[in-house]
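Left out: one protein chain. Kept in place: all the others.
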Amino acid sequence: MKDSIDQFLLHLGDYTILLGQSFRCCTVDIFRRQGPRMAHVLEQMNEIGVNSMGIVCLVVFFVGLVIAMQTSYEMTKFGTEMYVGRVVGLTMFRELGPLIATIVLGGRCGAAIAAEIGTMKVNEEVEALRVMGISPIRFLVAPRILAFTIMAPVLAVISDYVGIIGGLVLAITELHLTYWQFVENMMSGMIVKDFVSGIAKSVVFGLLVGSIACHFGYRTEGGADAVGRATTMSVVTSIVMIIVSDAALTAVFVYIL
Amino acid sequence: MAYSTRIVDSVAILELDGEVDLYHSPRVREEIGKLISKKNPTILINFQKVSYIDSSGLATIIDAFQKMRAYKGRLALAALSKPVLSVFEVARLNQYFQIFENEGAALGALTTPKA
Partner (left out) sequence: MSTTAISNSNLPVHIEVKNLVRAFDGRRVLDNISLKVHKGETMVILGGSGCGKSTLLRHLIGSLKPDAGEIWLLGKEITRMQDQEFAEIRKKFGMLFQGGALLNSMSVGENVALPLEEHTNLSPEIIDIMVKMKTGMVGLTGFEHLMPSQISGGMKKRVALARAIAMDPEIIFFDEPTAGLDPVMTAVVDLLINNLCKKLGITAVVVTHDMASVNRIADHIAMIHKGKLVFEGSVPQIHASTDPLVRQFINGEADGPISFQQSGDDYLKSLFAST
């Protein structure tokens, strides 16, 4: 028990330092022309955002469909199935759009980044960068965290709408609602906060997934087995941290703001 | 690093002073670039006061050589000190460039009309 607490504190310390250095690199250092290279950030944004779009859309479309099915199953008993638009819209915007998008990102890109940086660590590539006087934070870590934080909300918005389309497809085919009935019902119950709170969450989730992946990759030590462990730890920790921070943020948005 | 340029008998002479290293090469390239943009038919670089040259310096001269070849200009080097010359030799570039003992010899060879 004491060991795992020590381990946890060690991780937390390293993680905080990594996050601090990356933050510094993306803010103060930009003015000293020491910020991350634009090409690296764009490359990562492409990998994280553009190349993950397909899988995010696929997953979230079916999530939207399932939510519409599950809620309408109960609603038809009371004749309230016209409210399905509102239910799907609210759950997507407030909760599932950002959540599903970033969990998929964690599994796809977070794992890839942990494995990539971990392998570079094991092959002494990171050490070589440092000896050449190139900061691995600036060269590897900061562009990835930045790209994650920028692309997570973008994917969350897309995910919101694709999920709603999933619900809409069900509403039209099974509940015989029209497109306008669905959309009007959805919009009538929606306030700006519903949309914005979801986006705010996705920014936090993206930052978490990106930085956790970099952290586990960056502290890899040893051989191929260590890279495997880092990858697994990165995915598991990201998912846990997304859910935990989701609960905290939801509480803030529901009870405080 | 200091520079001076003058024209003697239609030969543009660029005199360098100091070390042609990673940090000074960009300035040297700028100076040569000015002469090249005027399409000077013959450019002579005087190394009299150059104590050190590294591979960025060599690359800068190769770059100039290539650009001058486009308009059939001639590039010549003069007064290379021993350590500087040996850097050219290690890269086997001494065979490629016209290298003269000193500025006088260079001007003599460059200004006599070709047979």
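Note that the chains are named A and B in the order they appear, and that numbering of residues resets to 1 at the start of each chain.
The definition used in the following text is that contacts are C-beta pairs under 8 Å (C-beta built on N, C-alpha and C of every residue); 3 or more make two chains touch, one makes a residue touch a chain.
Quick caveat, the model's predicted, so the values are computed rather than measured.
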{"item": "Residue of A:Met38, A:Met132 or A:Val192 touching the missing chain in the full complex", "value": "A:Met132"}
{"item": "Residue among B:Leu58, B:Leu80 or B:Leu110 touching the omitted chain", "value": "B:Leu58"}
{"item": "Interface residues of subunit A (partner: the chain not displayed)", "value": "116, 119-120, 123-125, 127-134"}
{"item": "Residue numbers in subunit B that touch the chain omitted from display", "value": "21-23, 25-26, 29, 54-56, 58-60, 62-63, 86-87, 90-91"}
